[in-house]
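For this view, one protein chain was removed and the others were kept in their places.
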Amino acid sequence: MSRAGRRLAVCAALLAALPWVPGLDGGFARSLLTQMGIAAIFAISYNLLLGQTGLLSFGHAVYFGLGGYAAIHLLRAVNAGLPLPLPLVPLAGLAAGLVAGIAIGAVATRRAGTIFALITLGVGELVHAASLMLPAFFGGEEGVTASRTRAPHLFGLDFGSQVQVYYVVAFWLVAAALAALAFMRTPVGRMCNAVRDNPERAEFIGYNPQRIRFIACSVAAALAGLAGGLHAINYEIVTSEAVGAARSGEVLLMVYIGGVHHFAGAILGAVAITWLQVSLSDYTSAWLLYLGLFFMAIILYAPGGLAGILARHAAIVRARAAGPVMLAYAFALPAALLMIAGSATLIEIAYRLSTRPEAGARMRLFWIPMNAATPWPWIGAALVALAGYLLLKRAAPRVRAAWDLASPAEAVRG
Amino acid sequence: MAEGALRLRGVHKSFGATAIIRGVSLDVAAGERHAIIGPNGAGKSTLFNLVSGRLAPTRGSILLDGAEIAGKRAYEVSRLGLARSFQVTNIFPRMSVFENIRASLFWPLGHRYDFWRDAARLADVNERAAHTLERIGLADRRDAMAGVLTYAEQRALEIGIAIAGGAGVILLDEPTAGMSRAETEKAVELIREVTRGRTLVMVEHDMGVVFGLADRVSVLVYGEIVATGTPANIRVNEAVQSAYLGSAAHA
Partner (left out) sequence: MLEIAAFSLLNGVVYGLMLFMLSSGLTLIFSLMGVLNFAHASFFMLGAYFSFQLGRWIGFWPALVLAPLACAVVGALVERFGLRRVHGQGHVAEILFTFGLSYVIGELVIMAWGRGPIENRVPAAIDFPLFTLMGTNYPFYKAMMMAISVGMFAFLWVAFRRTRVGLVIQAALTHPRMVGALGHDVPRLFVLVFAVGSGLAGLAGVIGGFALLTEPNMAVALGPIVFVVVVVGGLGSIPGAFIASMAIGIVQTFAVALDYSLADAFRAAGIAVAPGSALRELYAIKIAQAAPIIPYFLLVLMLIVRPRGIMGTRDQ
């Protein structure tokens, strides 16, 4: 078997085994895994657009949502007797996404860069607003529902249990990943990278950049629609938030935080952000603030995202040059933790007072009881944060120097 | 592929009220090596932009093998068999050196908007790309990301992208700019070899390169051609001398 084939087999085996790993075999964990899988497909489609073709879109949820609606309507038809097995229903999402991508892409890709971003923003708002005005297709405020168990059984499976839905999602994830990777290897895929890097030069080697962008947009939209279709069968309901700005912003955050330059970054970001959304929101009502700050930190200090960070660290570990860097981290990390702990405390007590005043001012943070109505937690937290910041400022140059030593940076020119 | 005869007739280009090219007429025969020289600001790059489709002329006609290309988009001109390099390196920095060359081969070899075939399996494209890489001396940097190459390597890649597709007419915009003596000599050899049998139009400041490579030379001053001839004739041409010396006195 070729190297690529081996990699594929390993990934597929891992995916298949995940829901049976102890700790991940509960209902909640399996549901989370399913969500991550759907998000991963959505993120892969967005990476195709942004990471590979350089197109920043603020309205990618349009394809996701329209795909979801198409799939849920198809599922309703299946409930009413259409003999289509459940795993094929997401294909309606794929088709709807493709059609929408062609229609919108034809107009939007006439321009690139900033104007393209604004067009996608406007179209996203348009579709979202329209979704609330046309209840027949979009179901109004309650959305559209269907049942995934009232469908023809496949090999005796009724797809009622979460683990069965997970496998449907995992199957399509592998298919989507393969399709995206294969697409990037074709001449058009290569030209997507070229158009991203230098659209002008791409013209001088015979290609109309707009055509390339249009194809990329259509393919990305189709995959996003597929993700939407899976979303529909997982939740058995689609509402207008599926085409909303929040969902468009979410996939952008996922792909950028995960690492926009690497294909694997999309998957990494999808997993990380989904996990954060689900688990962090249990602990704190400020999780969106933390996410936004984290996102900005990535832009400022690690534009390659989580995948980029991992890749750089893997490189110096392979070169056995990681020692000085780890030592520098030993100084910097405690300082960073102090700063984060202090700031988080300030944020948490502020949020408690302003958003949940009924819960009272007494709370417990980092195992320390405190009363947010008194000045002490504020002063203490501010001092801790300040101390952490000052220590970090002193430790940062050491980290930078260690990195320069471990891997002399090659400046990307041109 | 184009035979390579290029004809400019009365080409004008103005930006608003400012006239940059004021009526250029030029005949470049197929297979000829033609250099365009002139003081800074004469409009040499603008002329290239007009011919290659980056700009549209305000007036005039540009004929490639008898077909009008004035005002056509850059990709249309490229498809008709005219390729160019740039004065400021204009490569694909996040793609490998090999991929840079290969990308310029997709269209000429007919692969167009193919989105179902694996490019790594296209023998014609890959062989031509490898071959071009050899010719420009970058075979050992094949997998390096183009953005990290040295300046001279990037200039070589710049030329490579222009010539890989087999265009009949090649425009090189200051190909040896910023190169040392040794690098320049290598570049001239490379240019001579890869443009054998093709039409070459070259903007250059280095007179040594011009006299070593060019069959004919045109002198562009303030958007007009003041003289055309063999290098030897141009050298002794009075109008040319005053243009260069004159502008040197003003500078």
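We call the chains A and B, going by the order they appear; numbering starts again at 1 in every chain.
Keep in mind that, in the parts below, a residue touches a chain if its C-beta (ideal position, glycine included) is under 8 Å from a C-beta of that chain, and two chains touch if they have at least 3 such contacts.
Being a predicted model, the structure only gives us computed values, none of them experimental.
Novice: In the full assembly, spell out which visible chains the left-out chain is touching.
Specialist: Taken over the complete structure, the missing chain's partners among displayed chains are A.
Novice: Of A:L291, A:A307, A:M363 or A:V399, which sits in contact with the chain we cannot see?
Specialist: Per the contact definition at the top, the residue touching the missing chain is A:L291.
Novice: Which one touches the absent chain: A:I119, A:A151 or A:A180?
Specialist: Result: among the candidates, A:I119 touches the missing chain.
Novice: Which positions on chain A touch the chain that was left off?
Specialist: Given the touch definition above, chain A has residues 50, 54, 56, 58, 107-108, 110-111, 113-115, 117-119, 121-123, 125-126, 129-130, 133-136, 245, 249, 252, 256, 286, 288-289, 291-293, 295-296, 299-300, 303, 347, 350-351, 354-355 touching the missing chain.
Here is the rule we go by: only the chains that are shown with their structure count from here on.
Novice: State the interface residues of chain A toward chain B in the complex, per the touch definition above.
Specialist: Result: residues 182-183, 185-191, 193-194, 196-198, 200-208, 211-212, 215, 219, 261, 410-414 of chain A touch chain B.
Novice: Sort out for me which residues of chain B touch chain A in the complex.
Specialist: Touching chain A from chain B are residues 52-54, 73-75, 78-79, 83-84, 86, 89-95, 99, 102-104, 106-108, 111-120, 122, 125, 145-149, 151, 154, 161, 165.
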